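Every protein chain but one is kept in place in this view of the complex.
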Amino acid sequence: MGRYILRRFGFMLISLWVIVTVSFILMNAVPGGPFTSVKLTPLVEKQLERKYGLDKPRWQQYITLLKNLLRFDLGLSIRERGRSVNDIIKYTFPTSAVLGLEALTFAVTLGLALGIIAALYRGKGLDYAAIIIAVIGVSIPNFVVASILQYVFGYKLNLLPIARWESFKHTILPAFALGLGTLASMTRMMRSSMLEVLSQDFIRTAKAKGLTSAQIIWRHGVRNAILPIVTILGPLTAAITTGTLVIERMFGIPGLGKYFVESIYNRDYPMIMGTTVFYSAILLFMTFLVDIAYGLVDPRIRIARGKGD
Amino acid sequence: MLRYNPKPEDFIPLTLDEKESDAITRPPIGYWQDVWMRFRKNKLALTGLAILAILGIMAITGPIISQWDYRECDYGHFNEFVSSSHWFGTDYLGRDMFTRLWHGTRISVFIGVTAAVIDLVIGVIWGGIAGYFGGIVDDIMMRIVDILYGIPYLLVVILLLVVMEPGLASIIIAMSLTGWVGMARLVRGQVLQLKEMEYVLAARSIGASPRRIIARHLIPNTMGVVLVSLTSSIPGAIFGEAFLSFIGLGVPMPQASLGTLANEGYQVLRIYPQNMIIPAVAMSLLILSFNFVGDGLRDALDPRLRQ
Partner (left out) sequence: MQIKKTAVVFTCVLLVASLLAGCGPKKQSLPAIRFLADDSEAAKKYAQGLQEIFRKNLGIELVLENVDFKTRLQKMRDQDFDLVFAGWGADYNDPMSFIDLWVTDGPYNDVGWSNEEFDELVTLAKTSTDQQERMEAMAKAEKILLDEAPIIPVYWRQRNFAEHPWAKGIVRTAFAPSNEWKWAYTEGRPGGDNELNLNLGEEPPDLQSVTCTDTVSIDILNATLEGLVRMNPDGVYEQGSGLAESWTVSDDGLVYTFTIKDGLKWSNGEPLTAHDFEYAWKTVVDPRTASQYNYIMFFVKGAEDVANVEIPDEEEDPEGYKDAIAELQEALDNMGVQAIDDNHLVVTLEAPSTFFLSLCAFSTYYPLNQKAHEQWGEGYATEVDKMLYCGPFVIDEWKHGSKMVLKKNTGYWDADNVKLDSIHFDMIKDINTPVTMYEANELDAIGVPGDFIPKFQSERPDEFKQMPEAVSFYLECNLNHPLLKDPKVRQALSLALDRQEYCDNVLRNYSEPAYAYCPPSMQGAEPGEVFVEKYLKDYLPITGDVARAQKLFKEAVEALGYEAPEPPTK
């Protein structure tokens, strides 16, 4: 197991390096630069490039970048003058994380519950109701959901704030709008996973042993059905805690999400690199954790991997 | 002891009917026929299929039966509500929303299906090869997949779209570039399981080439799972395009997709809600039916769920 973890970890670093390199190439292929603006004169452009080290040859910039990354130094943002990318991430990520985790908690708990109910009442009214809720959740874009929520709860009923990011009350609408999609896919996944488990032989055995149905559902059904869902929880957490762009923009939330897009529009090279590395690192790390956790939980996987390796 | 000697009169020749009673009277049910039979019983899935058919027909005929062109501006009639000359109202530039909606549906479905099919083809080939050969080939191929999986999808898509000329092709390429990864993983997993099956062993022992085994045995047997995944990746791609539209990278003007229409409508949501609601409903219906069909298909494909 130790060797396996070490290998996975080494592989993680290699992946990260590839990602950095690809992003570096792509980033430099985008037309325009961080200083491109209507009123930029060639004179000042040269001065600015000197100042930010962009007048050096590309390969030198690349080496500097790698060196700085090894020291976890993401550099200074060009767009938000004087602020370091590390600081910006440190400042914005917790906000995104709070929002994301709140949405995730809501989506996962409710989604699992709905999924279980749907599976238990398969083909009956409750099943259809759960499916319909789930599918509607997947099929309405979240900006639509968000603006309806804002209008109804914020403006018409005046129950919750329309926007801003100050107290727990301010987090309810955005978390709901953000989580709805995940809730829906959770429901669908849990339903099918549960159905599959319930048709297995050991459930029949359990029934034959005379266990109560609550015991069967909990001990044998849910526990086993939840396993495949754990695997996607890693990437899902990474995605939902960083990919909150649309919701952040609509509710005026100071999160990390907007930087993924805006840094590219602003050609803010250090910021593009910073968000990419940060996001990829989180994603890879989550996958790594899940892999290991899964390996620990399910011995079959370990054996299969041993073979595959 | 009484013994009975059978006499010829005791025997009656079989009638024609009786002769055939041993034969299998019902035609043999193939795998797909079986699937279809189970699928047919699923009301939701059938409804989904019906909605898809209606949307498809409208996407083809809608722009034809309308008297307007999708890009034609009817100056003086801006953001109008539903009327007899504009059945779904007009947009900001006085363009007919009915025509644009069906034109947009066409484009969205086109993007969704093309992107999903590209994902499917690359994913199946990649996953099939990796899964079948295993060992070092699998290791290298899957590590590449893992790396691609780790690259933030959004970043690559945006960067690519800014680098490439704006257009339908760029959007599809950008979305497929990272999209096939999931399919490759899925197919590999399936192939890993299937290749241990006896019939593969049998095929191998009579000297079938790996190409033949992959193409004739493994891939057809993963088709069920792949098909289900396809029905969820088409709406995924449609959604993806809608998201790109929201950040301004959707299909270029004056084309329309459901995503760009919904986004244009979103700009005026508070004033002319119909401009967003109509494309949003169409998109929801489209995605909804794909999902219903997908769910139905999965249930139908999985014999264990048979009741």
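Going in written order, the chains are labelled A and B, and every chain counts its residues from 1.
In this section, contacts are C-beta pairs under 8 Å (C-beta built on N, C-alpha and C of every residue); 3 or more make two chains touch, one makes a residue touch a chain.
Just so we're clear, the structure is a prediction, and the values are computed from it rather than from any experiment.
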Query raised in the report: Which of B:I64, B:I206 or B:I271 touches the chain that is not shown?
Result: B:I271
Query raised in the report: Per the definition of touch given earlier, which of A:L69, A:I117 or A:I162 contacts the omitted chain?
Result: A:I162
Report task. Using the touch definition up top, pick the residue from B:C73, B:L168 or B:L227 that touches the left-out chain. Result -> B:C73
Report summary line: Where B:L14, B:A53 or B:M253 are the choices, the one touching the absent chain is B:M253
Report summary line: Residue list for chain B contacting the dropped chain reads 71, 73, 75-76, 78-79, 92-94, 162, 165-166, 248-249, 252-254, 263-264, 266-271
Query - Contact set of chain A toward the excluded chain (per top definition) - result: 30-33, 35-44, 47-48, 50-51, 76, 79-83, 88, 91-92, 147, 150-151, 154-155, 158, 162-165, 249-255, 258, 265-267
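As a convention for this text, only the chains that are shown with their structure count from here on.
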Query raised in the report: Distance from the CA centroid of chain A to that of chain B, rounded to the nearest Å?
Result: 25
Report task. Provide the residue numbers of chain B that touch chain A in the complex, in ascending order. Result -> 44, 134-135, 138-139, 143, 146-147, 149-152, 154-156, 158-160, 162-163, 192, 235, 239, 242-243, 246-247, 262, 266, 269-270, 276, 280, 283-288, 291-292, 295, 298, 302, 304-305
Query - Sites on chain A touched by chain B in the complex - result: 11, 14-16, 18-19, 22-23, 26-27, 29-31, 128, 131, 135-136, 138-141, 143-144, 147, 151, 188, 192, 195-196, 199, 243, 245-246, 260-261, 264, 272, 275-276, 279-280, 283-284, 287, 304, 308-309
